[in-house]
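Up next is subunit A:
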Amino acid sequence: MTTERHEEPMLRVVKGTKVYGGARAITDVDFDIGRGEIHGLVGENGAGKSTLCKALAGAITLSSGEILLDEQRQVFATPADALKAGIVMVYQETSLIPTMTVAQNIILGREKYMTRLRGMYIAAQQLLQSMNFHVDPTAMVSTLGAAQKQMVEIARAVHHRARLIIFDEPTATLTPEEKLHFFDLIHRLKAEGVAIIFISHALEEALELTDRVTVLRDGECVHTGPTKDLTREILVRHMVGRDLSQTYYADARKPDIKQTRRKKVLSVQNVIMGKMVRNMSFSVYAGEITGISGLIGSGRTEIAKVVAGALKRNFIYGGMIYLNGKPIRYRIPRQAIADGIVYVTEDRKLNGFFETMRIDENIYVGRLATPEGRSTLLSRREQTRVGTEWVQRMKIRAINSRAKIVELSGGNQQKVVVAKSLVQNPKVVFFDEPTRGVDVGAIQEIHDFIRSLAAQGIAVVVISSYLPEILSLSDRILVARQGRIVEEFSAAEATEEKIMYAAIH
Partner candidate 1 sequence: MADTSFRETLIRLRYKWSFQQFVAELLQKRWMEPVVPFTAAVLVILAFAFLIPGYLSVGNIVSTARQFGEFGFVAIAIAVVIISGGIDLSVGSIFAMANFIALMMFNMYELSAPLSIAVTLGAGALMGAVNGMLIGYIGLGAFLTTLVTMLIFRAILNLLILRYSMEMAISTGDSRFWDWLGGGDLLGVPANILALALVAIVGHIFLSRGRPGWYIAAIGANRKAARHAGIPVERHLFLTYVISGVLTALGGVFYAARLNSPSSDTGVGMEVLALTAVVLGGVNLSGGKGSIGQSLIGTTIVLVLINGLVRFGLVGGATSAFLGFMMLLAVGVDVKWSRNRNKAIEKIYVVPSYFKLGARHDIAPDSGSAYALNNRLRDAEAIGLGKLDGPEDVIFDREGNLYCGTREGFIWRFSGKDLETQEIFARTGGRPLGMAFDRDDNLIICVAGMGVYGVRPDRSVYKLTDETTRTFGKVIDDSRLVLADDLDIAPDGKIYFSEATLRYTAQTWATDALEGRGNGRIIVFDPSTGKTRTLLRDQIFPNGVCVSHDGQSVLFALTWACRIERYWIAGPKAGKLETLIADLPGMPDNINRASDGSYWLALVGLRTPAYDLAMEDPGFRTRMIKRIPNDEWLYPNINNGCVVKFDESGKIIETLGDIGGKSHPSVTSMREERGYLYIGGLSNDRIGRVKLSGVDEQWNGPAAYWGERT
Partner candidate 2 sequence: MTLINHCRRLVKPIALTLGAMLCISTLPASAADGGAQLKEIYTKSIEGKTIAFLPMTLGAPLMDTWEYVIRTEAERSNMKYSVKDPAWNSTALAQAFEGAIADKPDVIIVQNPNVQLLVKQIKQAQEAGIYVIQLSMMSNTLSDGYVGGDWTEQAEVTGKDIVKECGTGSGKSGKVVILQGELTSAQNVYMTNALMKEFAKDTAIQVVSSQATNWDATKAYDITTAVLQQHPDVCAIFGPYDIMTIGGAQAVKKAGLTGKVLVYSNGGGYKEGCDAVRAGLIDRYMDWDAWNQGREVMVMAKNLLMAGEKPGSHNVASFSSFFWVTKDNVDQARCTDIPKKS
C-alpha cells in the first residue's frame, strides 16, 4: 500500500462515513487524488463507490468525516457547492434535463445570464464533434438513446472545465469506438491537469486507464495503490474478499450441453417495433436457458417486453410471435401472464416492486394477478403461505416474510421481484439483467435458481450485458445488435470475444 506521490494531494477524504437510515453505505473511508491523476475506483455493487463520489460531488453529505480540497476543509451541502469548487460528477443514471436541448444541457449551470441560442448551438456542436460524439446539439434530450445521453453528460463535464471530474461507469453504454474517443479525451484532460475519478465495473478498463486504483468492499476501503502493481486477479481478490479460485465465474461453465430433443415453446419471427426492434427473429425452447447479449439500445429489452405484452409491436409489418405454435399478440402484460409468459424487469426500483408493501404482500400481488390465483377476497393464509414458501425457495434473507421490502438489500429485493413473477407459474420467463446491483452471494443464488427453473422444463431467457453472466448461464447465446439478432452461439463455441465482436460489428 505504498503511494508514490511527491506532491500534496489535491483532494482528500478523511474517515468518510455515510449512514442511510441505519445502514452504513461507507465507513471510515480514506481517499485522496492528486492533480492530473486518473484514479480508478472499483468494487462490487453496493460497495459504496457511488456513495463516496456523490459525497464528493455534494449530492449527499457525509454523516461524519472530512473532505479536504487543497488541504482546506470543505462542506458540500449541495452539488452547487462542489461545482463551485470545481468538482463535476457524471452520473450513471444520467442527470440531464429531458425537456431541454443537448446544447442547453451542456451549458446549464455555467450559462450566461442571457444566452444567444444560435451561438450556443454552434458552440455545442463544435464541442461535441471535437470529442467525436455524434449528437445533434438541437435535439431534445428526451429523444436521445442511453449512449448519447452519456456523451452529453461527458461533454457537460468537459465544458465545465472542472478540476476534478468523477465518471460513474461512463463506458457502460458506449461502443468500443466511442470508448476509444472517451479514453483519448481522458488523457487530454489529464494532460491539462484535471484529476479524474473513474468508476468502472470493467476491470480491464480500470487497469488500462488509471494511475492508481482504490478498491472498496462493503463500504470500506480495502486497497489503494498504483495501477502498475495490480493485475485483474489481485483486483478481483480485493473486491470479493475471497480467493480467485473460489470466485464465482472462474469455473462456471457447465460441462454438459443438453442435446436431447427440444420442444420449441416460443418463436419470434421478424418482429418490428418502432426504431428499437427491427426484424428480430429467434426461438426459445423448453428446459433451456437462452441468453441474449447486446449493448444497451440493441433491442434486447424491448423484444422481451414485446413478447410479454408490456410493449406493442408494430400493428402492420410487425412480424409474428408464436407460443407453442399458436400466434399471439398481447395488448397488456396480464394476457401474457395468463398464457404463462412473465418478464422480470431490469430496473427493480423503477418498476419492480411495491415499496409500501411487505415481502409477502408483494409476492401475493403477483399471485393474485394470475387466472388461477384470482379471488375476490384476500386470504391472509394464502398470503402467508406463498410468502413463506418463496422466502424459503429464493433464500430471501429477512427477519421474516413480513418485513418491509425497502429494508432489504438489493439482492434480496431482486429475489422478491423474481419471486413475484415466478409465483405466477410461468412457462416462459424473461430475466432482464437479473443480477444488476446484486451482491455476489445473491448472484450465485439467483443463478442457481434460474438453472433449476430450466431443469424443471421452463423456457428461460436471460438478458444481460455482462458477458460472464451470459456465458455461465446460457445453453444458447443470441447476440442482438441494432434491433435484430445477428448471431447465435452454442454454449460450447461462445467466447467473450466472439460475442463482443458480434455485438458491435
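Here is the rule we use: contacts are C-beta pairs under 8 Å (C-beta built on N, C-alpha and C of every residue); 3 or more make two chains touch, one makes a residue touch a chain; residues count from 1.
For anyone wondering why these and not others, all candidates are chains of the complex that A comes from, given by their letters.
Just so you know, these numbers come straight off a predicted model, no measurement behind them.
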Interface partner of subunit A in the complex, by touch - 1 or 2: 1
Parts of subunit A lying in touch with candidate 1, wherever the complex brings them together: 57, 59, 78-80, 82-84, 89, 91, 94-100, 104, 108-109, 111-118, 121-122, 125-126, 128-132, 134, 136, 143, 180-181, 184, 272, 274-275, 278-279, 317, 482-484
